[in-house]
Structure formats: structure tokens, C-alpha cells
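Certain chains of the assembly are absent from this excerpt, and the rest are unmoved.
Read from first to last, the chains carry the letters A, B and C; within each, the first residue is number 1.
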Amino acid sequence: MPRTLSYITHLQIRFSDCDPLKIVWHGNYVKYFEDGREAFGKAFDFTYLEIYSKNGLSVPLVHLEMDYKRPVSFGETISIEAKMVDDPAAKIVFEYVIRNSANQVLCTGKTIQAFVQIEKNELQITMPAFFEAWKNKFLK
Amino acid sequence: MPRTLSYITHLQIRFSDCDPLKIVWHGNYVKYFEDGREAFGKAFDFTYLEIYSKNGLSVPLVHLEMDYKRPVSFGETISIEAKMVDDPAAKIVFEYVIRNSANQVLCTGKTIQAFVQIEKNELQITMPAFFEAWKNKFLK
Amino acid sequence: MPRTLSYITHLQIRFSDCDPLKIVWHGNYVKYFEDGREAFGKAFDFTYLEIYSKNGLSVPLVHLEMDYKRPVSFGETISIEAKMVDDPAAKIVFEYVIRNSANQVLCTGKTIQAFVQIEKNELQITMPAFFEAWKNKFLK
């Protein structure tokens, strides 16, 4: 079993996130995944601004997948669970579960991010030292 | 080999679709996939408005996946290829390839849509007759 | 002096709300105004869902204006003040001030919403009774 670490944040659905079917438009879940990663990063000292400025790396998404289980509408509150999953490659892997206030699953998904050396604009294929150290401290 | 049908549309990247890394934010590709489906539908007489009004069905996404290969920036023109792939199940399956003006692949992906009977708010698990007929006319 | 009522909510700037100049894209302030109205409504029992369901009215925007004073970037926290301003006409008038965490003004603005009778799809030009009652209870 790979080591993992989870964080859950909450969000209230905006009117403007909903489509003519009166449910959240599917593309807006990408923002919710981003919110999940962001809240995870704040909670566990793993923020993009730090990764940029201290390590000269950007972390673009290379893969995204989502499965939609159930719709959600304006005014409801959702929970976003972002779970980092350890991976031997130089990649940041997150899995997500989004639930409504009755704890029913709305959407599950996964993202994979790569490390890019900003100055050279090159993919870094070896594990960055800061990330290895961070994982050893936080993942269980 | 499943029967397929492709359509290619073009789009110019908006300033507001780009993020602080000066490239299209990954979540905006979901809109480009939608644009691809929409252009496909207009070209081949397969539009959501018709599916709604004539057949009482909505076609929510149940699955989305994307692989990002290469970034693209403000002002560039991209092509969006949406290819419908025949599937024995009562699902609409599209595969996508997005390319820049040098014909380099930026992003590939896939969506799966289910049929929902709007009045009952129930998943339809048998193939809708109109879709079978449409496929027999258009897919090769 | 017209009667007024204010509410302040807070929000953390998303990466995807920022543009290639590394600041919030100006159009996203419209969402922040919406967030301000929404938080105001929750605080003071004035929500669109209630206005729809209990009074059969929708409240579309008929006017929006914004003045941009200072940019703001990813990761910063902003405050959104939404102030309802009493108006003798059958309109909902809000003024806004958005500030950064140093309390500097980023953006000011105003929206005007009209009342539309959903069933007739007609503008209501007389003051709705529920709104008059609400204003007498809350505005000072």
C-alpha cells in the first residue's frame, strides 16, 4: 500500500458555477480539485508559491480524470477530499472525492503533476530532494 | 475496430483562458472539448437541444479524462478534433485531440456521456432508438 | 441619506482566477460581487432561492459597474463588502468595496437588479411587498 495523506476542505456552490440543467457544470469540478490541492498545501506546508520560489520548479498537470456520480446544485455545500498518493516517479499524484452535505459521493478523480525546471523549461525526471524530504515527513 | 466519425473545429486562445504561467489553464480544456462536441453536433445533426426537445433526454458527462502534452498561449489558434467512437452500451463516447497551429498535439482526452430521461430523472440503460438510427447513418 | 446595510465576507484568490499578468483577471471580480451578495443574503435572510420559491420572482442584473484601483495576486486573501442601498424604485441596489489584506481598496462597484415575474416573464415595476417588509426590518 502506498503512503498517503488526506485533507478535506469545504465550499459552497456558486450560482455561476451551475448550468442550464441547474447543476454544477462538469468542467467546474476542475476548480474544486484545485481548491482541494490548495487547501491540502496550506495545511501541510506544500504550496506552489514555495515550490516555485525556493526550488525553481513549476508543477503543471499532465493528467486529469474524473468520474461523475451525482449532480449538485446552487447553494449546497460540498466537501473536497484531496489525498496525496506516494509514487516512486518524480510526480505529484492526488486522488479526490467530492461529497455533498449528506456525505454522498458526487465525483471522484485523479490528477498527476510533473516537475518542470522553470529556467531550462525542462521536465525534471529525478525526484526533487525537497519533495522526497517532504514526503518522508508527511506521508504515512 | 469500432466505427467512428470525426470533426475538427478551430478556436483562438483568449487572454482570460491563460494563467500566471502564461499558458492556457488546464481546466479550460474542458470548454474546448465542449466546443469540439458542439461543432461536431452542428456538422452532423446531433445537437443537445434536439436530443432534449425531441427525445426528452439529457446527456450528462459521467467520465472525463485528459492528458496534457504541451502548453499553448494567448493569441495562438488551436484545432479541436472530436471523434465519436461507437460503443455497444447506451453511452456517447468522444475522443479528442487538440493541436496547435504547427500541428503538434497539446492535449488528448475522452468523455463518456450517459442518457438520462428528464421527466423520470432516471438513467436510460437501453440504447435510445434515435441514437442507434443516427449511428447507422453517420458512423463508418 | 438612504438607508443601507453592509456585510463583509472573505475569499482566497485562486490560481485559476489570475491571468498572464499574474493578477486577478478583471472579469473575475463579477464573481466576487456575486459572492458578496450571496454572503449578504445568507447573513440577513435575503436569498435568491427564497425570492424565487416564495415570491415567484427572479432578480436579473440590469446594470453593473466597476472601478479597478489596484491589482491582487494568487494566494492573497481579499475582503468583499456588499452594501445594500435603499432605493425608492423596485430595484435591488448594491455597492461593493473589495480590499486586500492590508485594507487597501482593490475595486469598487455597483450592481442594480430588477424584479421579474417568472411565470409571466414580465418586469415588476412596483415594489414587491416582501422586499418592502424586509427593508423596513433590516435597513437603517
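In the analysis below, contacts are C-beta pairs under 8 Å (C-beta built on N, C-alpha and C of every residue); 3 or more make two chains touch, one makes a residue touch a chain.
Predicted, not measured: the structure shown is a model, and the values here were computed from it.
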Notebook entry, point to check: Which copy number describes the whole complex, given 3 displayed chains of the same sequence?
Noted result: 4
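Keep this in mind: only the chains that are shown with their structure count from here on.
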Checklist line | Interface numbering overlap (same over half, different under half) for chain A and chain B | finding: same
Notebook entry, point to check: Between chain A and chain C, what's the gap in Å when you average each chain's C-alpha atoms?
Noted result: 30
Item checked: Per-residue overlap in chain A, given as positions that touch at least 2 other chains -> 31, 34
Check: Which bits of chain A are touching chain C when the two form their complex?
Finding: 12, 14-16, 31, 34-35, 38, 47-49, 74-75
Note to self: Give the list of chain B residues in touch with chain A in this complex.
What the structure shows: 21, 23, 26-27, 30-31, 34, 58, 60-68, 71
Item checked: chain C residues within the chain B interface of the complex -> 15-16, 18-20, 22, 25, 27, 73-74
